[in-house]
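All protein chains of the complex are present and in place, except for one that has been dropped.
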């Protein structure tokens, strides 16, 4: 069975307008650059994107906003993006804001076959509106649901043709949970290594979750805030 | 701050009768041998043990059964233990049987601050008795709760004085979730390495979960079923 | 009568497809690993935390940190991955394991399975069976058609405490390959030398004979 694809465009051959896509990354760190470019090229429209952030004006998911391919963003923080703000205020773009830990756990739940779980985050706030509240150990918790998504776009550091993955540094972030959660999980890696080269004991994402994998090209890995001593 | 202890007995100095303890391991693989020995020496009584299995007659948790230190076992599978069977039939020992995936997830939930979650495992069976049933996507699920425990006894392969841990092979099993779940987490390691030696990118259990750590001695690592080609 | 356990395993091995991730239970299911076609790639999952399980080790390669869900020493294949029990059952609940093969004490025509408890006997526990049957999309039961007393194990309703409801799609026994469709057993294949009448006789539940019923291919 072959999971290996040539490039991003090849790997998203069957994506349709109005798909829901999870995209890994925190800020611009660990984002699936090649897959985002492929979406821009393919001009897929009406997308719902689940991603912690929405990129910046000219990078990351910002590229998809510029071309108006995104219908809805599900994120925890969407600052640093003027185009985003414009579309939001004009009503072109829908936004659902979710506490970051709940966002992470809703991805994790989806990947672990847990349809719902309780968390204290957001109790008594706007986030709680319409949600079931249950008391555990005297403390209120909200019922939160696993995300449903058609695709997960994942960026890893190293991977093999079976789909075993290792992430690097804080570029791990949402990628492992999304890799497990995707109905179809597509992974781009910086380095494609021979099967057997990755130590089985330190694999972050086991191959079973991965449907398609390809070696990404021309990583820019842009840094949002270069800060030095 | 010092998390380093001399040995198992030193590390369980404050354990009291009638404590609830999580013990890592699957069968006899990855069990906290030194901590179990320390409990035998300390003669702590009336214990509730959460562990996937109950050891064999003369090894693992079986040692604590022999000395009648265990009041209740919470496990998924308890075969291969005549002493266990005797005490169970005589009513000396309580047993709560839990599906293995639910057991793992209830540990994980405890370690992740999730008080309850829904799983399809056990719907329509004895396991469902008394539990809330909720339908997600047309399928029934049971509400399962995070475990409460006073101590987690964890066995890792390598660890440092801060409490960063790496497990080896299938000896990982329940150890990482229990490490995160314990109110007080005590870890024994085969190898205690200098802080900074473990690659931060491949640590299985970050130090934050670990309260006490010591280098275990005289590992027997008994094999339950030696099977060769 | 009919197949021995090795032949049951061999017949089930034909259900495996290239790229499948498969969980094999203890007993007959474990034997299936020996019959996987060489021209396909199948990855075995062991629910104690391993994908890419290999054969039993040579004597000099025994590793106490490397066991399968039956607690037997095993090896790993190239491309394997190790993980925690939470991750392991996560992938099972998620439905990422394509095929699960389990033993059973009873199967009902509704697809219910009982395989963990006999009232009055020491109960050892369900292990991972309840999680597997609740979540796996494709479950095959491997078992003898009748129990030691000669009673059918394919029933209208399970009499033993059940492990899961409406989850079994296919049963392979020493006598037959039987699918479960619309609350009914459907006879698809009979073992060589076993007549359809014998299978009907040994099946307590409602058994429909498929129009295309044929002899099992055990080549």
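The chains carry the letters A, B and C, assigned in the order they are written, with residues numbered from 1 in each.
We adopt the following convention: a residue touches a chain if its C-beta (ideal position, glycine included) is under 8 Å from a C-beta of that chain, and two chains touch if they have at least 3 such contacts.
If you're wondering where the values come from, they're calculated on a predicted model, not measured in any experiment.
Asker: So which shown chains sit in contact with the chain we cannot see?
Answerer: Touch partners of the hidden chain, whole complex considered, are A, B.
Asker: Since one chain isn't shown, list which residues of chain A touch it in the complete complex.
Answerer: Touch set of chain A with respect to the missing chain: 26-30, 52, 75-79, 85, 88-89, 97, 99-105, 107-108, 119-127, 157, 168-177, 204, 221-229.
Asker: Footprint of the hidden chain on chain B, which residues?
Answerer: Within chain B, the residues that touch the unshown chain are 1, 110-114, 160, 162, 164, 180-181, 195-196, 200-201, 203, 206-209.
We adopt the following convention: only the chains that are shown with their structure count from here on.
Asker: Report the inter-centroid distance (CA atoms only) between chain B and chain C in whole Å.
Answerer: So the centroids are 29 Å from each other.
Asker: Per the centroid of Cα atoms for each chain, what is the distance between chain A and chain C, given in Å?
Answerer: About 36 Å separates the centre of chain A from that of chain C.
Asker: Quick check: how many Å separate the C-alpha centres of chain A and chain B?
Answerer: 33
Asker: Could you pull out the residues of chain A that touch at least 2 other chains?
Answerer: 112-114, 201
Asker: Give the residues of chain C touching no fewer than two other chains, as numbers and ranges.
Answerer: Answer for chain C, listing residues that touch two or more other chains: 82-83, 86, 89-90, 92-93, 135.
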